[in-house]
Every structure is written in C-alpha cells, then in structure tokens.
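Here the complex is missing a single protein chain, while all its other protein chains stay put.
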Amino acid sequence: MSLRCTPTKQQITLAVNGVRHTILVYPMARLVDVLREQLDLTGTKEGCGEGECGSCSVLLDGVLVNSCLIPVLQANHANIVTIEGLARDEHLHPLQQAFVECGGAQCGICTPGMILAAVQLLEKNPQPTLEEIREGLSGNLCRCTGYVQIFEAVAKAAENRTRREEAKG
Amino acid sequence: MDSWSEQHIVGTSVLRKEGRDKVTGAAHYIDDMRLPGMLYGATVRSKTARGRITGISFDPAMDWKQFVVATAKDIPGHNCISLILDDQPCLADGAINHPEEPIVLLAHPDKYVLAQAVEAVSIEVKPLAAIHSIEESEKKAEIIWGADNVFKSFLIEKGDIDRVWARADFIVEGEYFTGAQEQLYIENNGVVAVFDAATGITVWGSLQCPYYVHKALMKLLGLPEERVRVVQMETGGAFGGKEEYPSMIAGHAAVLAMKSGRPVKIVYDRLEDMVATTKRHPSRTRHRTAVSKDGKILAGEIDFTIDGGAYATLSSVVLSRGTIHAGGPYFWPSVRVRSKAIATNAPPHGAFRGFGAPQSLFAMERHMDRIARVVGISPDEVRRRNFLRPGQTTITEQVIREQIDLPALLEKALADAGYYEKKERFARTNATASIRKGMGIGTILHGAGFTGSGERYLNSLVGIEATADGKVRVLVSSTEFGQGTNTVLCQIAAETLGIPYELVSIAQPDTTVVPNSGPTVASRTAMVIGNLVGSAAVGLLQTLRSAGLPAEKYTAEQFTEACSKHVAQNGVLRSLARYQSPEGIFWDDLKYKGEAYAAYAWAAYVAEVSVDLTTYSARVENFVAAQEIGRVLHPLLAEGQIIGGVAQGIGFALYEKVLWQNGRMVNGQMTNYIVPAASDLPPIHVVFEEIGNLHGAYGAKGIGELPMDAPAPAIINALVNALGVDFNRIPLLPEDIFASLASDSNSQGLATSEVSS
Partner (left out) sequence: MRANPAEYELRAPDTLQEVIALLGKEPETWLPIAGGTDVMVQYAAGKLAARKLVSIGGLRELRKIETTPTEIRIGAGSTYTDIRNHPVIAEELPLLVRAAGCTGGIANQNRGTLGGNIANASPAGDSLPALLAYDAELLLASARGERRVLYRNFHTDYKKSLLAPGELIHTVCISRSFAGYFSYARKVGARDAQAISKVFLAALGRIAAGKITEIRLAVGSVAPIPIRLTQTENALKNQLVDGSLVENCRRALAQEIRPIDDIRSTAKYRTAVLGNLIAEFVNGLAAERASS
C-alpha cells in the first residue's frame, strides 16, 4: 500500500454564476467534481476525464477551461460561469435559444460545454467566420450532430446579436 | 388522417420537446442523480482472455468490512443476462471467456476509495488458449463456444446459381473487411439501483430499452414482473451501445443493491466503458459474382462472416440484418448468401447503428466498383444497370411494390456533387498534384423496423392519455437519446388530435407507467411507434366524441372541455393501440425468404476526397447524402440525423481504429481512439426524396441508421479513384495508404479473373 500523507480539507472561496461559496475541499479535488457534487451544479458534465471532449468546459475568470483538469485549489478566489449561469430567469441566453432553434442539441450531453465555448468565442469575436467558429469549438466533441447544426446555431446567435447591437445604436 | 397540405405540425421543425432543459443544464442524466445513503459500485474484471478462475484474493491492507462484495454466488435468480440465448453470465463463475469479463462487484460510500479497492482484488486464472480472429475461429483448433464456435448461420438461396458460372462473361471476386467500431456516446454507461423488500427493485439508467432491462432483471434476480421497475433517464447518446449492454450494468447494480440494502450507483469512466462494453461487429465478406459483358449481375455467391466476441448476445440478429442487406439495392436473378456469426475471446460485440448492414453494404459497394472496373464501365453506370426496379424482387424475393426510381436518385446526388465534372478534372490534374482527389459513390437500401415477423413478435403497445385540463401525454417505452423520439411522437399525437404541439407531452419511460412499445432500435420508432401513436390518438378522439367533441373542426378549448367532461364522468381518459401486422406481409424464417421489412428507404451518397501525398492523410472534402425516406416528419431533426450518421460513417472509414492485443482494446481513451472532430468533417449536403410509406406514420420510413451504410464505401471508392490503388479494408489510415503506395503489389483482395465468352 502506498505511503499515505494525511492532508486535510481546506477552506476556499469561489464565485459561481455570481454566487459566492465558501467550502471545505481537498485541494486536489477536481473542479468538475466540486461543481457537480458539492455545489449541486450538475449542468457541467464529464465525458472523458482527460481534457479531450470538452463536456466539462466552464469559464474561469472569463477564460474557457476544462474543469476536469483543474484542481479546485487553483480555482480559489476565481469567478466561474457554468451553463446554469447563462439564462436570466426565464430568458434564455441568445446562444441557448439559437441551439434550440437550429438543432444544435441532440442528446444534449456535449451541449453545456459547447455553449460555453461558443460564449467565449463570441465574446472575443462577435462576427466569426465558419472557420473561426470551427476553431473556437475545436476542443468540444459531439458524437450526435456532425457539428453542422451547432455551427449554424452559433452563426445565428452572432447574427442576432449584431442585429440587436445595430438596432440599439 | 388530414391530407398533407393541411398538416401544420408534422412536417415542420417544431422545437425539440426537451430542448430547453438540454441547453440550460436542467436535463437529468444518470450521474446527476444522487440518493441518500447511496453507495458507489465498481466491477473487478478479468485481465485474461480465456481461462478458469482458480482463486480470488483480497489485499489485506484494505479494510474490506467497509465494502459490499458480491460474486456469482450472490445472484438470487439465474446468473445470466437474459437476451436471446441466455449464455452470457452476469458474473463469471469459474470460466473466463474474454478480457474485462466481470467477476467481482464492490460497493462503498466513497467512490475514490472504491477505485483503489478494485485494484486490490486479485483474480488467479489458469489460462487457456484463446482465439482472436475470424480465421482462428474458423480453424476450430480451439472450440470456445458451443460445438463449433458458430453462434448462428443463415442461408439465402434465390434462383439457380450453379449453372450460371459457365455462361458468365466475367467472374469477379473480392474480399472485404471492416473493423470494430466504438459507439463513443459522450455520456458513459451508468445506472442507479434501489431494492426495497416490499416493492422490489428499481433501476434508473442511461438506456435505450427499459423493457429489455426489465426482462433481464426478472430472470437475474428471480423477481416477478410487478416487482421490477426500470426508468430511463436523459441519455447522452447511445447509437445501439445502450441497447443490450445496460442490462449487464443494471444487473450489477441490482445485485449490489439487493445485497447491501442501499441504493447503488455504477457509472463507468471512459476507459472502462471503451474496453469493457460492446462495439460494432468486425466483418469479412467474400463475393464471387457472375457478370455479363454489359455489366449486369447474373448470379453470385456471398459469404458474410461477423465476429461476435465471446457470447451470443445479439449476434444472430446483427447477422440477420447484414445477411438480408448483403445484395444491396440491386437485382440478383440468382444468389446464394451464406453467413455466420462466430465466437472469439473478446468482449461481446453488439448493436451499433446499422447493425450488420454497414458491414455487408461496405463489401457490396466496393464490389460494384470492382465489377465496373473489370467490365470497363463507370461506377455510376454499373449501378444503373443493376438497380432494383419496381416489380422486381430482392435477394429474399420481396417484391418492390413502391415506385422508387433509383437511377433518378443517383442522378440527383451526382448532379448535386458535381460528380462528372470533378471526376474528369481530377483525372487530368492528379498526375502532377501533391494532393490527389477522387470521387466515389455508395448506393444502398435500408430496411426499417424489425425483420420479418419481428414486429409481430414485439407486439408493441402504445398509449395516449389526457387530463381534465386537456393536456395530453404520450405513453411509450420508446426512448429519447438525441434522435428526436419525444419531439416526433408528440408532433404525431398533436397533429392527429388536432391540438397545439405545446399541449402534448411524453411520459418519462418508466415500466410502471408506460406500456411496452418495444425497444428503441432498428429505425422503428417514428415509423412503427409513430403509427401506433396516431392510432391511439384516433382512439382517443373517438372516445371524446361521445363526450361531445365535434366530429369535424374544434378549438383547443373545445378539446379541453371534452377531456374535462370525460374525466369527470369516467375518471381516466386513456387510449391504447397495439401493433397490427400489415396485410400481405409474409416471411419464411426457415428459408429466409419473403417480405423481410415493411419498408425500405433508399440512398445515393457521393464523396469527394483528397489525399495529401506528403502525409498520406485522406480527407473528405465534400459530401452529398441523397435519400428517399417516405416522408420528412421534422426537417431539422431529419437533417441532423443524416449529418450525424455521415460523420460516424466518415469515422468508420478513415479514423476509428480499435487496436487489439489478446482480445483487449488497448487504445481505450479519447486521445488515442480517434473520431473525426469538427475540422475533419466536410460540408454535408442533405437531399430528401419522399414517395411515402403505406406502413409508416404519416408516410415516414425509418432513417436513424440509414446514413451509416453508404459513407464508408463511397469514401473508399473515391480513394481508389484518386490513387488507383485497391483498398478493401476499413478503417483505412494514412499508415495503410502509405504502405499500399509503397509496396510493389497493391491489391489487397482476391484476384479477379475474366472469362471471355
């Protein structure tokens, strides 16, 4: 049996979807497990545990990351956005709406991570080309859709956003 | 039913019923479920391919009192996962027949401690010689199953094969291989089981067929029907990989739940799911075809063999479908098809979208191109000259009664793909190009629903109920796993009832709530179950007429009023509909002759590929998928099914290779089992033709599996066109292309021979 050290749990604080949580954790607990099991935010999924499929993607301090590869201690004091943080009450985020309208979600398991990757993409690049959409979502695997309707959803959300901005201005 | 022009729900792209939940993270998958007092369960598996267990030891450094431990001895009923032959044990008891075979079950409140405990159990095995290929199995030097390693065999004979060889102008031979393919649903297999002495066992899970699990648990646990409950959770992809396998994982969780008296959750991680669960059957097909000088098929012999792994499971049914599809969409005046499913010491292979047809159709479509080359005509022309026409019979002598025009479908696909122009251009430019290009065709048929008398045997039952406030609920055991079951069945109910789509919901498949409408497989849901939903809806309307619902036009309010009145008087408003076999469908199960399927859908796919001679990597650059599918019930969903299926077909052809070592998959991670990602996939143009279907809901045919059949052969045909090298085995990786180009002789199959008349 391996030599055991006996680390204790630590208190950390992190904001998830705008809500601050102070929790007791093992520092090497994975962020995906802490979100799902301690904070009961099960929208973030685990598909592979090796950072390949992107189902566990969240935004950490505004940056897209694979939460299965993050020890929770490294998320101390961070601002996390998960899929549960996108909709405002009954109003879906434009990307969520576009995914429903364009067939971007079939079985839905890749959808939370895929939408967050798209959120990040549109924040950096509000009017992406198809190539840029492909690259922005290149770390998120989908087995159901063959991606076409996902890209159409992102393009539609981008177009709608541009129209809304133009209407405002 | 209304005429097509009056319909405004069926045929439109209404919003996915559970779409909102999926995009908000509210959808509940099995790993999202936690119950008080729940234990986690895990499986100790064999590291050996074949042998006898001589001992099981538990590392004393672990405190085993904290664990629930179960072996075969703890199984209350029969130690088997009941499916067709009931030969597969739930837990190995003495004999080991494949790597990863389950032997010991453990449960513990802490899932991390559990993972370590699995490593702390040692299984001592006296190894026996194992077999790992079709050829080895055929040699019968080792008999690992039954009397002769053969799970099942079929023989189809049509016409007078043997006399035709002498008068053939050409005899064309070929041998074609397809490899195993992993379904790679992004959500791994998982279940939660709870046992209660009073009510029995309840299992929630990621699954396609709640009643398959129900039947298996009854036998495994020795419980009667009413003390077994199975509930499907939101399921993150399945593709057949959750058709029969969930009965095994459910059985494991149930055994632990019964032994411990606590809820037990088992969820696999990616590695376990890939190496221990089912994959597509590897195949070998041999063709020997008598062909006339103008390229018409006169007769042939087809030898189709699939590798079923260590236990029978569903291999007989996969074999059946592969066998019936082996002749493709062509007219065979005479043919003999011999097929068999054989045993090897690998985890049993199982259902995967297409279910035997992608394997035999790959061979048929490659072989058609070979015939074309031998005869000296083009790949499109050889198909035109052999396509089935209305009034002709298939290899099982089923008469094609519908007015399908395959030459027109092919022409549409070719035109859409710019086939002729591109092929001619590539022929000119390839000689000096470092990126060679080619065009390839795949034309197929796909039978929807269960074979022959299968639907009658399933005897599906469907229900619709309505509440006092006019809300309607569809009751089926057919499951949603992305393909659109919920949406399409609600569309059909709403359309038939003449009420808004928003007023219709569908019950979560729970065996205590929904009737058995059969498994969600075989592309049968929209076509067969949709039809029954329509019938049940008609029944509901008839009931409501006696509660005052007008016969012709009525508003949603009037509908609600009638529901309210009926419920007040009678309590429950429910209509059931049971499957009735259509007239004039005859199937001979012994001779394998007759109407194999109630409906065939048809497809012509065209692939444009490129090969970069610097890296030998092949890419699909453009793809056209044209299919006749009866009726498009939901344009967006239908297109999504085709595109998703084509993507899996591209993976089947060019990317997805299972690497085996002594019967065990050694590349069981997403990093080294390669599926095509977004930047590997071409634009995919989908074209639908609709000629209706007498036996399908609103004229629909099944489409879930169809898109899996033609991409691989179309792609390989295109690569052969691009490089002038014969490729007859998939997956075809850059290393294989390199090896073929580098070697002197470039043929991989049997030699062709020509016999001049």
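By letter and in written order, the chains are A and B; residue numbering begins at 1 in each of them.
Here, a contact is a pair of C-beta atoms (placed from the backbone, for glycine too) under 8 Å apart; a residue touches a chain by one contact, two chains touch by 3 or more.
Owing to the predicted nature of the structure, the values given are computational and were not obtained by experimental measurement.
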Of B:153, B:617 or B:662, the residue that touches the missing chain is B:617
From the listed residues A:14, A:68 or A:110, report the one that touches the chain absent from this view.
A:68
Applying the definition given at the start, please give the residues of chain B touching the unseen chain.
110-113, 115-116, 119, 269, 271, 613-617, 619, 655, 659, 666-667, 671-672, 674, 676-680, 733-735, 738-739, 742
Residue numbers in chain A that touch the chain omitted from display
2-5, 7, 26-30, 33, 49-52, 54, 57, 63-66, 68-71, 73-74, 76, 117, 120-121, 135-136, 138-140
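Following the convention adopted for this analysis, only the chains that are shown with their structure count from here on.
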So what's the Cα centroid distance for chain A and chain B, whole Å?
31
The residues of chain A that touch chain B in their complex are 1, 36-37, 41-50, 52-53, 55, 82-84, 86-87, 92, 96-97, 99-112, 115, 134-135, 137-138, 141-149, 151
Contact residues on chain B for chain A in the complex?
13, 15-16, 18-29, 31-32, 34, 59, 61, 183-188, 234-239, 269-270, 481-484, 636-637, 639-640, 643-648, 669-671, 675, 677-679, 681, 683-684
